[in-house]
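Following: one structure in structure tokens, then a few remarks.
Yeah, one chain of the complex is gone here, protein chain that is, but the others are all in their spots.
Right, subunit A next:
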Amino acid sequence: MSVRFILDGEMVELAEVDPTATVLDHLRYKMRRTGTKEGCAEGDCGACTVLVGEASGDSVVWRSVNACIQFLPMLHGKALLTVESLKEQDAPNPLQVCMAANGSSQCGFCTPGFVMSLYGRAIGAKGSDLPVADVIAGNLCRCTGYGPILEAGETVSSLPRDDAALAAQLTELGAESASGKWQGRRWFAPKTCGELADLLAEHPDARMVAGATDVGLWVTKGLKTLETVIFLGDVTDLAAIEEADDGLMVGAAVRYADAHTPFARLHPDLGELVRRIGGLQVRNAGTVGGNIANGSPIGDGPPALIAMGAELTLRSAKGRRTMPLEDYFLEYGKQDRQPGEFVESVRVPKPGPDVVIHIAKLSRRFDSDISAVCGAIALTVDAGTITSARVAFGGMAATPKRAAACEAALVGQYFTQETMEAAAQALESDFSPLSDVRGSSAYRLEAAANLLRRLWLCEQGTAISVLDLEALDG
């Protein structure tokens, strides 16, 4: 069957599509809509930002995404807005007028991407109820130094949009689960976990793709050909979030932008961590489950969730099994997932009032960077004594990993500076980190140990993040 989506009110129907053709290439080279630019083809620069819409009642929920690493079938049943869509009665909209007048563009190549991110914010797109700088953290500009762009975002912070008709169009369009074939390759877009389980049983070698923020690069950079692809974006029961008194249940296909607020309610450090995962375009595509399932040793979600005591549920046609999240990661590139299984959900218990949590991500750049070290510490402190400790790190080993010796140095001890110091020093027996492009082994060990020392100082009120400082004193 064909891929169908709505662009500027018109349905676009593509009968035969390469399942891993990117939305960007299709726009630029097939439709000659060249306003959307390729800056990196890996989701890191935002020059290709477009908005993708899904019906929600009688309105449409828009999300900014990087078109360079979105595959065409992922658009099925959705609406698409590109920079060319924004002209109203053949005139630029107020945001565009403002940006053209105030010096927001110099070379202009990144500009359409910024326009789309800021337009998304102005129409209330998903995840964009953040300061302007956070909404454009996934858009790189090399010319302007960002000042006028930030100003334009503040100036035109709200624009009207009536999507009632579009919502009705969309509700019809994406009603059925989709699938297709192209040159012997196949793709599926199931609607339920049951369908997904059956498909996986039938195609155990299929590549599951949720947000494509990782797999997208296999195609654009690795030049890989994926034979069978199962897209998880339409599996509605995989995208559920359930907040209860004792914790949070997050479906595997919940995108980070949707998890941001519930996670922040669990603990502010977790919210801040999510804010710093990718840019908004990446959080609008990338999923909590994908970040776990791919087993990356530098994924930011797992260390934090492990420290908070998360449990992972896997499902297949045969049933479900649940395990502590840390047990899922066996070794580099190897996870405890059997053929036919998929990650269904992760459950994060709500921390009690006696739990001290400290989560920190260290990277060269604060926004839209990958961790050199991501550390998460959760201590239960009862009458001055640490009764339980969960300490987990990313970037320190071949998998996200708990620090057993460090935890041992904490449990049963008084919560004091000396205890934290001993725990910091114990990390040396827990980890022998690699030296790589993001940091040396020595830096990783020192910084990780300092996170334990830092927790103590934060608790005493003598340390805050440099991000929380005011620009000028007095």
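The rule we apply is simple: a contact is a pair of C-beta atoms (placed from the backbone, for glycine too) under 8 Å apart; a residue touches a chain by one contact, two chains touch by 3 or more; residues count from 1.
Quick note on the criterion: contacts and distances are computed from a predicted model.
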{"item": "Name under which UniProt lists the unshown chain, selected from \"Xanthine dehydrogenase molybdopterin binding subunit\", \"ABC transporter permease\", \"Protocatechuate 3,4-dioxygenase\" or \"Nitrogenase protein alpha chain\"", "value": "\"Xanthine dehydrogenase molybdopterin binding subunit\""}
{"item": "Of A:292, A:370, A:391 or A:427, the residue in touch with the unshown chain", "value": "A:370"}
{"item": "Subunit A residues touching the omitted chain (full complex)", "value": "28-29, 32-42, 44-45, 47, 82-84, 86-87, 92, 95-97, 99-112, 115, 132-134, 136-137, 139-150, 221, 223, 360, 362-370, 372, 436-440, 443, 446-447, 450-451, 453-454, 457, 462-467, 469-474"}
